[in-house]
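Every protein chain but one is kept in place in this view of the complex.
And now, chain A:
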């Protein structure tokens, strides 16, 4: 993020910032817009050191780093840098009051996406380090990484026949198992045998974040939405359509064992509730991938705010 208005000691301007896609995040209760980069892109820009309001100090060395790091929230501050590239910005000792340095990280490796979960956080940042005689100043500038994946060649449909012996037999069919983030989940629930009185049926999307290794494993489950798809007591032979717009959710792609630290998986859960309020459910994993950057196809204000209400 640039700091033009408020003169800071260290600020950074990404090249072509205005034209970059942005990701809005909230960091320490403040809303920020981060530039979005993808794996293999070059990150370049200008670092500005402004000493106007500071005492003129002797700067020994200015370094700039490209860092990819994972932080486990339960580990309190420990970070694991899975990538770190360091470059020196100045060779001389002399420094002006206002000095600008261009930097350039060619074809950065950013195979993981940025992720802010419950227990795990994956961030990419540009760190500026100024070594002085007495102390070292560092400033981090976050970027956001989204990686567009090609649609998987193999995308099997989901077919499940489930039931309760002698009282319920149903077939759940979902057209595919892998979805891009603005995709629509389409399917159908066919009832082959119904001997109980159902009250309603809903689908929910469950996000499961698994962190840790070995014996210490933390699993956080989060129901992202409950979406009622059927009202009333169904009978044999009926086919209930499922149509669910993922667009209405805040989801990430499925992350599988990121740097051996964490995984994020999504599940489609079909829940039946009978008249005695007994719940029956069937869960199956679905995979999400990104086929466009977040801000492309950005939800219109119209649909977004309606969605927010409709989920209440």
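Keep in mind that, in the parts below, contacts are C-beta pairs under 8 Å (C-beta built on N, C-alpha and C of every residue); 3 or more make two chains touch, one makes a residue touch a chain; residues count from 1.
Here is the rule we use: contacts and distances are computed from a predicted model.
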Name of the absent chain as recorded in UniProt (options "Vacuolar protein sorting-associated protein 35", "Large ribosomal subunit protein uL3m", "Roadblock/LAMTOR2 domain-containing protein" or "tRNA (guanine(10)-N(2))-methyltransferase TRMT11"): "Vacuolar protein sorting-associated protein 35"
Touch with the omitted chain, as defined above, among A:234, A:268 or A:286: A:234
Hidden-chain contact residue, picked from the options A:134, A:166 or A:277: A:277
Residue in contact with the excluded chain [from A:17, A:82, A:101 or A:200]: A:200
Absent chain, residues of chain A that touch it: 162-164, 168, 197-200, 225-235, 238-241, 243, 245, 247-248, 273, 275, 277-282, 300, 302-303, 305-307, 309-312
